[in-house]
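For reference, the structure discussed in these notes is given below.
Here the complex is missing a single protein chain, while all its other protein chains stay put.
So, chain A:
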Amino acid sequence: MDLAGFIERARDKKDLSFRKLERASDLDHAYIWHLAKGSKTSPSETTLEKLSEALSLDERERAILQLLAEQPIDDALFNLMITRRDIAWDELRDVSRVSNRGDRQTTEEGWLKLIEHMRELF
């Protein structure tokens, strides 16, 4: 999942057109369009705040949006971030930033194992 995909997902979920999102966020229509298409990246904190408000994101979704502004997230980990609210955000964020040499986690099971491994190490 990347920033553009997440904005599109949230826009679809709320059934918001670009025009409606523009009005709700007070952001330029073209700028939102470019963010949603991936042709612009690294939005400012203020832009992320406005988007979060306009897309009615909850606390976890806002954290995901912030993280996606820094880096893409593996789809399996993204699903865990959305569905497993019982796992602390810090743990999910920290595993998303792990650097690997060799195979990476690409399944929910793999990411859960890594979270467990981190708990043991720290």
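We adopt the following convention: a contact is a pair of C-beta atoms (placed from the backbone, for glycine too) under 8 Å apart; a residue touches a chain by one contact, two chains touch by 3 or more; residues count from 1.
Simple rule for what comes next: contacts and distances are computed from a predicted model.
Peer 1: Pick from "Glucose-1-phosphate adenylyltransferase", "Peptide deformylase", "Carbon monoxide dehydrogenase" or "ImmA/IrrE family metallo-endopeptidase" the UniProt protein name of the chain that isn't shown here.
Peer 2: The UniProt record for the chain left out of view names it "ImmA/IrrE family metallo-endopeptidase".
Peer 1: By the contact definition given up top, give the residues of chain A that touch the hidden chain.
Peer 2: Touching the chain left out of view, chain A contributes residues 71-75, 77, 90, 94, 96-106, 117-118, 121-122.
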